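Other chains dropped; remaining ones untouched in position.
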């Protein structure tokens, strides 16, 4: 099993979720994060002072899948989340040694 | 409200000359534009106490998943009580001369027109000013059973309670009934509004049982700034409540106004001092709570004491309500979620007794001791009458409608979703997680 951790632009969440659902991925966990990167931040004004905000809002999607699904999942996310502009984000793949479904205690791929 | 039997008449005479618009030689009062202006303003201020004042005060104190249910209960009290008040409530409280309750002669405001006066103001203004009291009083109670009552049960409860507890008490104290006959003083509602709601709320809280997790886990306020805004708007609006109860813009209204401010200020200082000594830090929630306690306590007394007297009334409220909330409640173990009993029940009872304790010479009609006994008697009456009738109402309701409480799962999900299918907040700016819905219809 692998954990596929992707950082995407917030407004792409719906499309990525739909793409994953189509692949048969049944679960995922999402959180709000902020990212630094090559993408330039925006300027804010505050009584005459200017600030550059370079921590930008992003969405992190974590989904654990069986080994054989990794490449299709990466493909789906890449396609759904890309706009071609800087800041589209990253996908990282990490090894997962075990997964357990709390409700039933099942483990392994069937727990996903 | 200006106490209309007994004390009020000499005071009216006292100010008749100073009032400028009153003509001593005429038997019938005329409309005073000045008094009317103040009463229109006061009516608006008293509505502001409930929405958004009380709504925010209470709404900030509950958890984020129940805030809408609290706002809704305040809002719907304004809706439901206003309609009932016009249809029958006003008549039951202020028409007729039964000892316990009025009559139905003014149902639907029959017989009242734009030219009908009540003293120096249009009766419509008196009706709507009193209607604002009938909105806030039932809403005060919701703090006691917040985060767990079914919305439908709430609607039935406040409706029946208005008719069987509030209207009779208003009649007995202000409408010429039993308690006014005793000579009890209750200028703006220490008995009618605060004791009645505070003691009834205690019964309701116990009847409904504790919230999930009460005692074992803290149930912290989700937005204290809301609570402070609410307390501030209550403070501001209370000037309409108290000084408006004179039903005129005169020296007694001025006295009621300055006393309201002074007692509240003093209660706040005393409460913070106690917290500082007792807990090591003065808290904002303590300050906000103390302000409301001071406002409650001065309510019955505000036209009968001097500003120096108001300092004592406020100080007493600070001490007693603190004890009720921080010592008594944990000892007895009931879950009065937002301390309606500790603040309104205790504060109202203290205020009603303090009215006699600190009464100013110009307000005292008979003997001081007799007045004190009368006040105690009226406090005792209210402390029995209101919760007793409330208990009967609750038992009958449960027999008819089943449990008044939401199901356990609805409670842990929160009342906003389970009762109203809404969430108060979508997460902060820039976030889109809250927008990640799929549309259904």
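Letters A and B name the chains as they come in the text, with residue numbers starting at 1 for each one.
Here, a residue touches a chain if its C-beta (ideal position, glycine included) is under 8 Å from a C-beta of that chain, and two chains touch if they have at least 3 such contacts.
In this text the structure is predicted, and so the values were computed from the model without any measurement.
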- Task: Please express the complete complex as a composition formula over the shown chain labels.
- Result: A x3, B x3
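One rule holds in what follows: only the chains that are shown with their structure count from here on.
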- Item | Centroid spacing, where centroids are CA-atom means, of subunit A and subunit B in whole angstrom | 51
